[in-house]
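Structure in structure tokens, see below.
Of the protein chains in this complex, one is absent; all others appear in place.
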Amino acid sequence: MTIEKYLVKSASLSALFDKIKASGKVVQAPVKKAHTVDFMPVNAFNEITDDYIVTTQSAKSVAFPRVEKLFKYTKAKKEVTIADYAINTIPEVVMWGVRPCDAAGVSPLNAIFTWDVDDVIFTTKLKRTTFIGFSCQKSDACCFCTSVGGNPGATAGSDILMTKLSSGNYLAEIITEKGKAIQVLAPEFFEETPSEEKEKNLAQVPIQFNYLEIKEKVDAYFESDIWKAQAQRCISCGTCAFVCPTCACFDIQDENHGKVGQRIRNWDSCCFSQFTIHTSGHNPRESQDRRWRQRINHKFSIMPDRINAYGCIGCGRCSRACPVDMNIMEHLIGISQLAKK
Amino acid sequence: MVDIKKKANELLAANAVQVVIGFEEGTSGKSRAIFAQDAAGVDKLIFNSQCVLNLAVYLTKHEIKKLGKPAIIAPLPVMRAIIQLASEFQIKESEMAVLGVSPEGKLVEFQTFAAIESYLKDFKIAMDEKEKEILAKISNMSLSERFDFWMQELGECFKCYACRAACPMCYCHKCAVEQNKPQWIPVAANNLGNLEWHAMRAMHLAGRCVNCDACHNACPKGIPLNFLTKLMMVDAKEIFGQDGPSLKDGHLLSTFKPNDKENFIR
Amino acid sequence: MTEFEPKIVAFVCNWCTYAGADLTGTSRIKYATNVKLVRFPCTGRIDFMLLLKAFGEGADGIIISGCHPNDCHYTSGNFHARRRWIMFRGLLNFLGIDTRRIQFSWVSAAEGGKWADIVNSTVKSVRELGPYNDYKKVADFLETEVTNG
Partner (left out) sequence: MEDKTIYTPYLMRIEKITEEAPGVKTFRLKFQNEEEGNAFEFKAGQFGEYSVIGEGESTFCIASSPTRNGYIECTYREAGRVTSALAKCEEGDVVGFRGPYGNVFPLDEWKGKSLLFIAGGIALPPMRCVIWNALDTRENFKDVSILYGAKSVADLVYKHELKEWENRKDVKLVTTVDPGGQTEDWTGEIGFVPAVLEKMAPSSVNTIAIVCGPPVMIKFTLPVLEKLGFTEDTIYTTLENRMKCGFGKCGRCNCGNVYICKDGPVFSYKQVKALPDEY
């Protein structure tokens, strides 16, 4: 559909929230917690904070949570019964306050989970999620969305995108049918189009590198010392992958409780030294430089090659969360500046 | 800083070491590790209050060992970690140079680990007032309040293992959490999995933690998990008189005294 | 309403307490039947995590017992165990886990009566504390959902 533009008064936001809530949908929104700002299920508008650049964790958990129960099982003597995932119990969710970068991450993640075979748990969750984006008025030194094809007011991935205007009111762009359905819940709050321009109310994020060039260089410099040099201070934790909106690597495990249990899917990370280790003890990626190369290569070369999507949307979460300040933007600039081969 | 840089350059120039592990300027005022292998690298070295990472964590990494013999910039927490690592036979005096940094930011040179140990006698591990306050606050909660508190805090954990990766004492090639025959700690970052992981981590650091808070600083979720190991440290001191790392005393939980005191065994 | 019968797991050493428990039986001393005995070569072998595993699998109380100090079959296993218990008990308490539900004891092969007494008093005190619902709730990963916390 073509994007429809409306004005939502600052004072109407809370009432709009109440209408959505009253429709029975689960609303997840950024909440200021003891140490972080993260998406949490909320009941009231005043629980939501707007004081964040991006949340610590990405919005991916709504469809790809850190622990997903794939099915439950019961083991009796020689019999096994499996209770499959009840897809129809997946609730309708509204993700409120998603940043444009986070919303842009939905499409690569979806590309992974629908490649050849559909992961119905993921796709159904995504289908039942409406993303209400809020474009960025602030950015920090870790932001680089504009370098990977996004921008602080990009609509891709959002169903509705709200942009705060200088008046304090919001420009509401209805992008998809799902967004339209939200408007239908409370049409009275969507008023006529404001004349104010959207762009001048957005954060300024300078372009740092050309992401198409990254792919070219990553391929050309696959065998090179640059990975060793960049990965030196990396300590092989999984923080970057776990906060990343597009990282989808996972592990499948069984957990028992007596005779019953469940098969679960857990987040995993290519940075862990045990990630690729064979039972024989052979480890194809035994040193950190190889794992770091895999991370960058996967996002900028493998994903575009195989599923036609880039695995980095420039939110900078990994750089902010990294315990050893592996600033990904800096490294990407470094890669882009390598001589053409 | 001038004297540290000078010394680092001397060591590199004489090929006494091949790499200097120190801090450089990071993103937005943060600091981060640098592995200086020449004068240009040394020139980037800094030292300030933002230098919270415990650099000793790199001493046991095989990727870093390949760079050659290191000199390490060592503020007090790094010195303590070095002594602890040495007492666990993970590092050798002859295989590194330690460029100590006094609390005033001055270079302190050490020829031996024993010299570091004796230097540390004047700088006993201590918690500051704020930390004491938090510890007391948690300790003074009722049992169920405390349980709820930790379940809430540890519930944040998504098991990225940054705490483990940042801890100089967590050098095991295969962590107990990765043992799966049988599956010892649940892999999932659910309540039980998180509780067992953090309880195990704290116990494995009992008597070994040097109170550097690297684990807490590394945690992307800000979980105060360092207070678990702080408690271990306080108990080790109060019950067994262990006051900081020591080259000779042996590891708290692999030694014993026949007259160790307790009041709960019938 | 029937009275709550606590589930108690006992981790005991082979050389002293297990033999002591045997003696309790052969001496025909009556004692509570709530205890499941798990035999170890030595108290030094009882990994601290086993206590959490027992709670996680639904135990309401735990008994840990071995040779008296200086009586260890392997000379010093119980001394090591004692240090570990001291540290671990402090940690459990700090985590808000109810250490009143854990009874540590030294029971020799000759102390059949003491074993009966330990079991009976532990069962009694755990019965008074009731089922360990707090921990059961945490351990019940089948039902609880993990949200983006």
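Lettered A, B and C in written order, each chain numbered from 1.
Convention: a contact is a pair of C-beta atoms (placed from the backbone, for glycine too) under 8 Å apart; a residue touches a chain by one contact, two chains touch by 3 or more.
Please read all numbers here as calculations on a predicted model, not as lab measurements.
Participant: Over the full complex, note down every shown chain the hidden chain is touching.
Facilitator: Touch partners of the hidden chain, whole complex considered, are A, B.
Participant: In the full complex, which of A:Arg99, A:Arg285, A:Arg317 or A:His331 touches the chain missing from this view?
Facilitator: A:Arg285
Participant: Per the definition of touch given earlier, which of A:Thr239, A:Gln253 or A:Gln288 contacts the omitted chain?
Facilitator: Counting the whole complex, the residue in contact with the absent chain is A:Gln253.
Participant: For subunit A, which residues reach the chain that was dropped from this view?
Facilitator: These residues of subunit A touch the chain that is not shown: 70-71, 73, 75, 78-80, 82-88, 112-113, 115-121, 222-223, 248-254, 256, 261, 263, 265, 268, 270, 275-280, 282, 284-285, 290, 294, 297-298, 301-302, 305-306.
Participant: Considering the whole complex rather than only what is displayed, give the residues of subunit B touching the chain that is not shown.
Facilitator: Residues of subunit B in contact with the hidden chain: 180-183.
Note that only the chains that are shown with their structure count from here on.
Participant: Graph of touching chains, which shape: line, ring, star, complete, other?
Facilitator: Per interface graph, the chains form a complete graph.
Participant: Which chain has its C-alpha centre farthest away from the C-alpha centre of subunit A?
Facilitator: Farthest from subunit A by mean C-alpha position: C.
Participant: How many angstrom lie between the CA centroids of subunit A and subunit B, rounded to a whole number?
Facilitator: Each chain's C-alpha centroid was found; their separation is 32 Å.
Participant: Where does subunit B touch two or more other chains at once, residue-wise?
Facilitator: In subunit B, 156, 186, 188-190 touch at least two other chains.
Participant: In subunit C, what residues contact two or more other chains?
Facilitator: 139, 141, 146, 149
Participant: Subunit C touches which residues of subunit B in the complex?
Facilitator: Residues of subunit B touching subunit C: 138-139, 141, 143-151, 155-156, 184-186, 188-193, 195-196, 199-200, 202-203, 206-207, 228, 231-232, 235-236, 239-240, 252-258, 260, 262, 264-266.
Participant: Contact residues on subunit C for subunit A in the complex?
Facilitator: That would be residues 57-58, 139-142, 146-149 of subunit C.
Participant: Which bits of subunit A are touching subunit C when the two form their complex?
Facilitator: Spelled out, the residues of subunit A in touch with subunit C are 28, 38-41, 57, 61-62, 65-67, 72, 255, 257-258, 260-262.
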